[in-house]
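Please find one structure pasted underneath; my questions will follow.
Here the complex is missing a single protein chain, while all its other protein chains stay put.
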Amino acid sequence: MSHVKLQDVTKRFGPVVAVNRLSIEIPQGECFSMLGPSGCGKTTTLRMVAGFEDLDEGEISVGGKIFSSSFKNYYLPPEKRDFGMVFQAFAVWPHLNVFNNVAFPLQIRKMPKAEIEERTRRAITYTGLGGSAETYPNELSSGQKQRIALARAIAINPTVMLLDEPLSNLDPKLREEMRFEIKDLQRKFGFTIIYVTHDQAEAMALSDRILVMSEGEVQQIDTPLNIYHKPANKFVFSFIGLSNFLPVEIADSAVYIEGQHDAGPLNVELPPRTQERRLVLATRPFEIDILREGGVRGTVKRVTYLGDVIDYRVMIGNVEVRIQKNRIKEILREGQPCGLKFNRILWYEHQP
Amino acid sequence: MANVSLEKVGKTYDRHQVISDLSITIRDGECFTFLGPSGCGKTVILRLIAGFEHLTAGEIFIGDRLVSSVEKDVHIPPEARKIGVVFQDYAVWPHKTVYENVVYPLQMQKIPAAEAKKRTMAAVEQVNLGSLENRLPFQLSGGQQQRVALARALVSRPEIMLLDEPLSNLDANLREEMRFEITALQKQTGVTILYVTHDQEVALAISDRIAIMDKMGRVRQVGPPDEIYENPADPFVFKFMGISNFIPLDWRDGRLFVGGSDSPLAYPVPADVLDRIRRHELIAGCRPYDIELTHDDSSPTRGTIRRVIYLGSIIDYRVVLGMQEIRVQQDVRDAGQGGIPFRDGDPVGLNFLNLKWFENRGLNEEVES
Partner (left out) sequence: MIRKLFGNFGIAEILLAVSVLILVIVVAVPILLILWTALFVDGSLNTRDILKVLSQPDTYEALKNSLIIAAGVTFFSTITGVFFAWLVSRTDLPLKETMKVLFLIPFMLPPFIGALAWKMLLSPRAGYINKFLSALFGLDGSLFNIYSLSGIIAVETMYLFPFVFIQVAGALERMDPTLEESARISGAGLLTITRKITIPLMTPSIAAGALLVALYSLAHFGVPAILGTERGIYNIPTKIYEQIYQSGGSFVAIRTGTILSSILLIAAGLILYIQNLVLKAGRFQVIAGKSMRPMLLKLRGLKIPLLLFSILYIFITVILPTATIFLVGSLKTYGISFTLENMSLANLKYILFQWKMTKDAIWNSLYLALGAASVTMIVGTLISYSIVKIKVRGRFILEFLGLLPFSVPGTVIAIGVILMWSGKFGINLYNTAWIIFIAYIARYMAFSLKSNSAALEQVSDSLEEAARACGATHWQSLKDIVIPLIKPGMVAAFFLVFLPALRELTTSILLYGPTTRTIGVAIYALNEDGETVYAATLASVALVIIIIGQLVIKRITRSRIKGI
């Protein structure tokens, strides 16, 4: 039995359909991310799971127990759902010290004092806040505030943790660190994580599976690796990682950049099972080799040194291709002619 | 255009010395970036050059002109320095249209109206805001407002342009776009640019030379981007730019070992470096992609994979080596050629391809603010 189950969940705000017939099944202990641009419906979905919003249609159940259902006309308020939740702006109460912030959910549940003490101290230690129990949030950094929120969420030993863009307000190096801390906590406690983010690197690094969303619709649910290498459609391809979408034509059983037959054919196989003459070839900047000779002929338009990586913009006629190479390979210069060799490509339909 | 010379420049606020003894020359027509964590004083340097702050020590020349001097009691106010400034919050005047914003410097210079109009419209076109000249700022996006600021800074044909983190409030895609526009504008006009930022990617992308600053306000290294990246002067610079690993070394029983472990290090170390390692003076630094991982026994240096993270085009490894954890990154395609992928907990062999040597002190310096 799946741990968290959403079935045909739909939510409307007036005429706008924010979430459209979303169905997910998340097994116990999985780290499941919802990824998409702002306004895609991921936060709304999380809030429906948490209970802050009620769904219009569908059913949400956790561990077999129904939390929201339009079929059965049932809605369990958030305070009864026993989730651990971490918010983007930390939502740490400034008038309570660290201990009382973390102990709050335990105090609400009227646990015996000794147990509250023990659990709170444990949560504080696990999140690296040991020694700060008496301090007040305004004396602590953002990273520490977020740790308070984490400690508070794990204090009740939840089976499911909901995280709403918890790291967006932290700076980049801290963000990376905290990702691992969250993963470590998950390993230690074994809870299921539902994570919302717009940062694809974060989703890729953390998740067992990712749901890519756009405008309320599911685009793809899969492991990070599959999403990257086998994106279901153009949106997913362009949302995860850098991408090139090149307009191509098929002529004389070869593939050419549209309008640039003079540049020579691409070293790729014809797409299977299609009669189309015009298509879109999608490829990652890392999957293209840039050569001095051979390949599709173009000119280097721009070279940007980015430290560990060199970013090239190559013009094939008036089509710009973006290539990124590790800097240990030799560097070409702007204006230099070059050739491109494509290694890994995907085909999409041409759209006018 | 002009060069900028700072000689023994110092700035103190209320007994707190932010900048001390800074001497640097920014060449005519170059794009020079001050790069460092927040609070390091880079913005103060920009403001001193602009004239918004007074020096407490030293002198500043713009071209041949002395614009600030403590000794000679000279301080030419900003309006007389012939500069263009782009601020972090754009500082586009909300009660003036795009046109009125951009034409303002020319009005201050008392340029006759017809020519002012011509130059203003040219500047507006140059930043791709043509047809928007009658809009008010609140009707424009962040990126467009930033362009207004750029146009306004360029229209008076200043000798130098000062840019204070102009791109930090823009989203990633727009940042890339604007980076390129700034570089293109510089090439077109030949103006000297002084850029201030904490974002190393921007610094690497646009600069002719970079000055790396630490939190104490000291300049740690000055040089072109590739030199800073490839030949960092000290651990701070190495840590600040990109991802870094530090590997302590031991000399025992006539061999080089990874510090605190039984793993020997197989690397061609020059004799003089070896001497200093023996005297515990040096530590090795290594970039994540300068490390090869092998399944077999070909390397005597052994470690354990602690975590494997797929980041799409890159695989990021955390490897336990001796007493520390180091990061290794591989291109997905290169990794694929190695055969079987690594998993958490796997033993692994490490080959170091390019070690840099640093003095064994100041390693704990905080790089972030």
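Going in written order, the chains are labelled A and B, and every chain counts its residues from 1.
Following the convention adopted for this analysis, contacts are C-beta pairs under 8 Å (C-beta built on N, C-alpha and C of every residue); 3 or more make two chains touch, one makes a residue touch a chain.
Just so it is clear, the structure is predicted and the values come from calculations on it, not from any experiment.
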{"item": "Residue among B:22, B:40 or B:83 that touches the chain left out of view", "value": "B:83"}
{"item": "Residue touching the undisplayed chain, where the options are B:93, B:180 or B:251", "value": "B:93"}
{"item": "Absent-chain interface as seen on chain B, which is shown", "value": "50-54, 75, 77-80, 83-85, 87-89, 91-95, 104-105, 108-109, 136, 138, 149, 152-153, 156, 162"}
{"item": "Positions on chain A where the hidden chain makes contact", "value": "50-52, 77-85, 87-89, 91-95, 104-105, 108-109, 138, 149, 152, 156, 162"}
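Here, only the chains that are shown with their structure count from here on.
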{"item": "Inter-centroid spacing, chain B versus chain A (mean Cα positions, whole Å)", "value": "28"}
{"item": "Of all residues in chain A, those that touch chain B in their complex", "value": "171, 173-174, 180, 200-201, 204-205, 224-225, 228, 240-242, 284-287, 302, 304-308, 311, 324, 326, 328, 343"}
{"item": "Contact set on chain B toward chain A in their complex", "value": "180, 200-201, 204-205, 225-226, 229, 241-243, 287-290, 307, 309-313, 316, 331-333, 368"}
